[in-house]
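I have a structure here, written as structure tokens, and I will follow up with some questions on it.
A single protein chain has been omitted from the complex, and every remaining protein chain is retained in its original position.
After this line comes chain A, so read on.
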Amino acid sequence: MTQKHDASFPHPSLDEEGSLLPHPTRRTVLTAGSVALGGAGACTLAVPFLDSLRRTQASSAASTREQAVMDVSVQDLAPGAHKIVVWQGMPVAIQHRTPDMIHALEDTALLAQLADPQSRIRQQPHEAENAHRSLRPEYGVYITICTHLGCVPDYKDIASLPASGGFFCPCHGSQFDGAGRVLRNMPAPYNLPVPPLHFVDDHTIRLGESLLSPHYSLNSIQQL
């Protein structure tokens, strides 16, 4: 292609596509540039406003840890009894199982009805991936927030099966067994989460800190 240095000669590409793209005048360029700059300025201004909606930072690192870790005494919990504690604003059910309840968790009729009987989906630390889905068979600790849409399930055993201390969600009827495992064909897709925890002594559970899986947290599970 030969170069033409005649100022009056329009640029070939513009000339050919002139019907699609009209020749931009200086005013068009200036207007578009100003609008683009102004738009960029408005977007920049929006950053702090949107940023302020993020979670507020804790007042200090110490208070973050204070909120994160909680010791719960289970001395007052008789076999067969349970209690609900609030940890980080979430309900955590702690049940003291009788030998019958522990046995009921391995009932073959129950296992056949469960969606994830082997706890393959990560809703618990590795040390709780067992038949009783807890650190010690006699204590079950679960965050009772239904994995369907976040309601809090009540304590209710599964009908027609040995009592293991199950959970029943009042919102859409999801049924869980005593180890927080959801039954098949329920609205809830996953088992109830197990919080990070360890036993400080035989009667004290520390929520929020796992000794065997130090990296396990509620951010690392499939779904809260």
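Everything that follows uses one rule, which is that a contact is a pair of C-beta atoms (placed from the backbone, for glycine too) under 8 Å apart; a residue touches a chain by one contact, two chains touch by 3 or more; residues count from 1.
Everything that follows uses one rule, which is that contacts and distances are computed from a predicted model.
S.K.: Name the absent chain as its UniProt record does, using one of the following: "Circadian clock KaiB family protein", "Cytochrome b", "Putative ABC transporter" or "Peptide/nickel transport system ATP-binding protein".
M.R.: "Cytochrome b"
S.K.: Check each of A:25, A:57, A:108 or A:219 against the chain that is not shown and name the one that touches it.
M.R.: A:57
S.K.: So that we can see where the missing chain sits, which residues of chain A does it touch?
M.R.: With respect to the unshown chain, the touching residues of chain A are 34, 38, 47-49, 51-54, 56-59.
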